[in-house]
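Let me begin by handing over the structure; questions about it come next.
Here the complex is missing one protein chain, while the rest keep their positions.
Per-chain residue numbering starts at 1, and chain names A, B and C are given in the order in which the chains are listed.
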Amino acid sequence: MGKIRDLDSTLAAIADGTKLIIPADYAGVAMEATRALIRRGVKRLHLVTLPASSLQAELLIGAGCVATIETSAVGFGELGSAPRFTRAVLAGTVTLKDATCPAIHSALRAAEMGNPFGALRGIVGSDLLTVRPDWRVIDNPFAENDPIVLLPAIRPDVALFHAPLADRDGNIWVGRRRDLFTLAHASAKSVVTVEALHDGDLLADEVMAAATIPAFYIEAVALAPRGAWPLKMGDLYGEDTQHLLDYIRLAQTEEGFRRYLDDQIFRRRAA
Amino acid sequence: MGKIRDLDSTLAAIADGTKLIIPADYAGVAMEATRALIRRGVKRLHLVTLPASSLQAELLIGAGCVATIETSAVGFGELGSAPRFTRAVLAGTVTLKDATCPAIHSALRAAEMGNPFGALRGIVGSDLLTVRPDWRVIDNPFAENDPIVLLPAIRPDVALFHAPLADRDGNIWVGRRRDLFTLAHASAKSVVTVEALHDGDLLADEVMAAATIPAFYIEAVALAPRGAWPLKMGDLYGEDTQHLLDYIRLAQTEEGFRRYLDDQIFRRRAA
Amino acid sequence: MSTIKPEEVLIDVVLRLIAGARHVAVGANSPIPAAAAFLAQLMSPDAPSVSLQQSPEHNLWTDGGRELFDSAGQGRIDVFFFSGAQIDGSGNINLNVIGEYAHPKARFPGAYGSAYLYFMVPRIILFRLEHSRRTLVEKVDFISAPGVSPPNVFRRGGPIALVTPLCHFGFDKARARFRLETIHPGHGLDEVLDNTGFAFDRPEHVPETPAPPAEMLRLLRGTVAPQLAAIYPKFAETVFGIPVAAPA
Partner (left out) sequence: MSTIKPEEVLIDVVLRLIAGARHVAVGANSPIPAAAAFLAQLMSPDAPSVSLQQSPEHNLWTDGGRELFDSAGQGRIDVFFFSGAQIDGSGNINLNVIGEYAHPKARFPGAYGSAYLYFMVPRIILFRLEHSRRTLVEKVDFISAPGVSPPNVFRRGGPIALVTPLCHFGFDKARARFRLETIHPGHGLDEVLDNTGFAFDRPEHVPETPAPPAEMLRLLRGTVAPQLAAIYPKFAETVFGIPVAAPA
């Protein structure tokens, strides 16, 4: 079977209970795929964000797909906070593992290298250490009386992201979105949506190859033009700010959130 | 002062005693710059190779520029061993810190992250641990009875490498030679030679930007067409195998090596 | 010249605090710091490098989101900015929860990179657009990042100032206390005292914050505001009246 598939087949690797890692908004968020996962009703995800998320984590949490989220932040930046994430944390309906951005980067890089842990400066004196008993402070063995934090490696089952281009072999061109390399390396499998298919071999062109994730990391790829909407996609299209503002307003209530799901996710499929 | 300079000014950052890091042959070796350093008579370098080297380390050692070399290998692959490196190690005229490739990568990534050490699986049971007392075995704090090696971060003073393109601001396009990012990040300063100057801003083009080291890491850049000769430069030109075979033959004796330096380095300048 | 907006005063204060920096990095959701950084590029003889985490089009990063943290770890970033749901008198910031962590009364997005960058960047500038006893507190409910550290903890940076719509505080690392530097035009010491939940040092006479120079306002409104609108549409609409654009 080739690696270029339809969206639902591509997402088959994401089963109930999967440890799923997703990128930040600037790196290419697979929103069309996220809507398909919600339609399918995936359950009990252990969601990890590299390092923060907005609408993607918010919708998955609101729709009841997430058991645990490990993140350094979920929110809409200057547009406002994430209502369903906030509500779920206050109600205790999702288990939250609070982190800080470079800790997630370090823990993924550790997995990328096959190491059991990553190290990180800072953090000492932060209450994050008290709520993350899985993070350890050790004495730097190369100095005297120098505490440093070790973080267990994060090894996701699946990475899900959106990229500009794939070729027919499943090589993925990501451009500057280098976080996607880390996601693909650290995760057992990667499933990807792309804006467009590229004719020819991305690895055969030295300029394109430099920003291409080789197909041997990639499980499956689906074509999804404007697949990051309503989030932005690099220089291809901007964020749909009005849509996000409308969402934030609606999602202040559970009923408003359900209406959003019906309008934007379930009905869109039926149409 | 702009960042594009002549070769000797560019190399001013490499003083006697500098901890200098250089890449492997596949990543872009600044051979023209190396010849200039030998002409200038730089002394007592602490040379680190990411992770191995051939002619560049060999010439610098033979010419008496190197006090210490930290490397996972110096040699010409299937063409033969490196005569001056071998002789210097046997005679004890250079201090050798034997390493293994991923240990150098890990120690540089540690520096890249601002960490005091990197970790690495393997090595336990290798005699490298006995000859590298600066490498430590600790018990993995996340498991029972699980030894793992920690390596002190390597923070070079200067990285020296050769790349295909620079723009007028000093942004450097490296293509697939991603090791050069690690070199530039881990080192306090980077000095670079390039095949050609690029008109326009490399960071303004998303395709080129993806493989561009931003100028804020770069101290100075010199134009050096065919600057990796007689080593290869990616898809631009191949290795001059006959030249390397001739070198290896000559360098079997100190006198032959001196003749090579005269012919290829000192006389070439005078001509 | 139309009325000076409070945000414009803050931008001018920040502009002075970042003078001489080689590299100013700006995190997500930081329109005021971004505006000051863009202005510094236009107005300083040695224009600093400016990197915006949020916007690939306005940043120098080519090695992924980690490059900001890596660069800070390498000592290449001189200035960064944080806010906090709560900021306390010892410079601790709280970006996580109000109340008990296990059963919080309020929840915020999360710590972002604060627990690292607060240690690694020499000049951290704190800003908070709500100056109240609710936000500027005696002791934060949750320390996302601590204001100071014991001497054995590796730390090359931390807070140097806190900028609010009322005033500009400096931070004294040795005393782990804020010190009132200037009060913005139209506000007074009593207002600052009434609205600040933590104790702070102050000189006998507290100077007034200088008004932004006309040239700064001209560049801000004419050149920088449209740049901001592409990245912080809501801020640009509120402060500069630039309508939120439909997506391309």
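Following the convention adopted for this analysis, contacts are C-beta pairs under 8 Å (C-beta built on N, C-alpha and C of every residue); 3 or more make two chains touch, one makes a residue touch a chain.
Everything numeric in this text was worked out from a predicted model, so none of it was measured.
Asks: Which visible chains touch the chain that is not shown?
Replies: Its contacts among the visible chains are A, B.
Asks: With the full complex in mind, choose from A:185, A:226 or A:243 the residue touching the hidden chain.
Replies: Per the contact definition at the top, the residue touching the missing chain is A:185.
Asks: Which one, B:19, B:121, B:168 or B:189, makes contact with the chain that was left out?
Replies: Result: among the candidates, B:121 touches the missing chain.
Asks: Where the complex has a chain not shown, which of B:62, B:102, B:116 or B:164 is the residue touching it?
Replies: Touching the chain that is not displayed is residue B:102.
Asks: Can you work out which residue in A:203, A:223, A:236 or A:265 touches the chain that's missing from view?
Replies: Only one of A:203, A:223, A:236 or A:265 touches the chain omitted from view, namely A:203.
Asks: Pick out the residues on chain A that sit against the missing chain.
Replies: 111-115, 181, 185-186, 203, 209-214, 216-217
Asks: Just the residue numbers, please: which parts of chain B touch the chain that's not shown?
Replies: 24-27, 50-52, 71-75, 77-79, 81-82, 85-86, 89-90, 92, 98-103, 105, 109, 120-128, 130-131, 145-148, 176-182, 229-230, 234-235, 237-243, 245
Heads up, the rule we're going with is that only the chains that are shown with their structure count from here on.
Asks: Give me the set of chains touching chain A intersected with the set touching chain B.
Replies: C
Asks: Compute the centre of every chain as the mean of its C-alpha atoms, then state which one is farthest from the centre of chain A.
Replies: Max centre-to-centre separation from chain A belongs to B.
Asks: Please identify the chain lying most centrally, where each chain is represented by the average of its Cα atoms.
Replies: Measuring from the global C-alpha mean, the nearest chain centre belongs to A.
Asks: What is the distance in Å between the mean C-alpha positions of chain A and chain B?
Replies: Using C-alpha averages as centres, the distance is 36 Å.
Asks: Nearest whole angstrom, what separates the Cα centre of chain A from the Cα centre of chain C?
Replies: Going by mean C-alpha positions, chain A sits 28 Å from chain C.
Asks: CA centre of chain B versus CA centre of chain C: separation in Å?
Replies: About 40 Å, centre to centre.
Asks: Going by the touch rule set out above, which residues of chain A reach two or more other chains?
Replies: 102, 109, 120-121, 146, 148, 176, 178, 234-235
Asks: Send over the residues of chain C in touch with two or more other chains.
Replies: In chain C, the residues touching two or more other chains are 61-63, 67, 69, 73, 120.
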